[in-house]
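Here it is, the structure in full.
Here the complex is missing a single protein chain, while all its other protein chains stay put.
Now for chain A:
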């Protein structure tokens, strides 16, 4: 059996959708035509899912339709911001299940857009306990982990001239001749400024706007070494046009698959864990069907199939051992051999600071010139 990690390459939603920047059109449209994009009128025996594109195994969906007699009606978005804007408008009515990332759970819940999840209806015991009860949603009141990924670094040890263990190593390596000008940084403010905040012993979720700005100064000075802030194409790292890159484990695995001399690391002292979650919309018209679907999704064999389909690990405990033995670079799927979940932190969007992160990120990208 061959494993189809189709999303870990160019098709990874975090790279390609980031590249496209198609979100504004969707948001503008939904703002201009409230109601026109509404999911079909809900009744019993229906399920309306609002999710990232191609984020459910088609095999699982067919099996669920056969089992329950209900074909989930899936509508897609391409950013958490679009999801938020849609649910926060009249056009958001009619959805049952949404898939927000860890960073947006709090904002969605605070706005009263999600309903509390009844844990008695679901079996969370089979899930990886490291992924439950995390800072972004204590007690998993509103969210059940679907799949997850990391912020790390993929690099060419030869070009970089050594190992990278911390974010300090990352910044130092980027300044070296031969590496400078071949560096890729994330286009998300917290993923570029976060590493410097962690080096300074600060938490990216509690840092004040002034602290964020101060940490951003290092990145602005570093910007001249950066080649790209756009979504990372694994081929660019594999062929050497980029030798040091911030990226997620899925893209890194695709690059290493193309060029085995590359390395992947989740640098210290901290790095990011992002989790995409199942959540139930506040006024979901088909709540029972939603629980039925979630219970189905959390079954081990379904989780395994989801992992193989989307290329990022589902939340099932002991998933690594259950994957086929011939799966290549299996460690990187799970972030590396000795991943310590205590050294991972999830970003939570906060209205007080998000503007600062984005403003400083824009300044960093501008400082990189063009």
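Assume a contact is a pair of C-beta atoms (placed from the backbone, for glycine too) under 8 Å apart; a residue touches a chain by one contact, two chains touch by 3 or more; residues count from 1.
Here is the rule we use: contacts and distances are computed from a predicted model.
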So which of "Spermidine/putrescine transport system permease protein", "NADH-quinone oxidoreductase subunit I", "Succinate dehydrogenase" or "Cell division protein" is the UniProt name of the chain that got left out?
"Spermidine/putrescine transport system permease protein"
Pick from A:47, A:85, A:99 or A:122: which residue touches the chain that isn't shown?
A:85
Option from A:138, A:177 or A:369 whose C-beta touches the chain left out
A:369
Residue-wise, where is chain A in contact with the chain that is not depicted?
19-21, 23-24, 27-28, 31-32, 79, 81-82, 84-85, 88, 107, 111, 184, 187, 226-230, 233, 235-236, 239-241, 351, 354-355, 358-359, 362-363, 365-366, 368-370
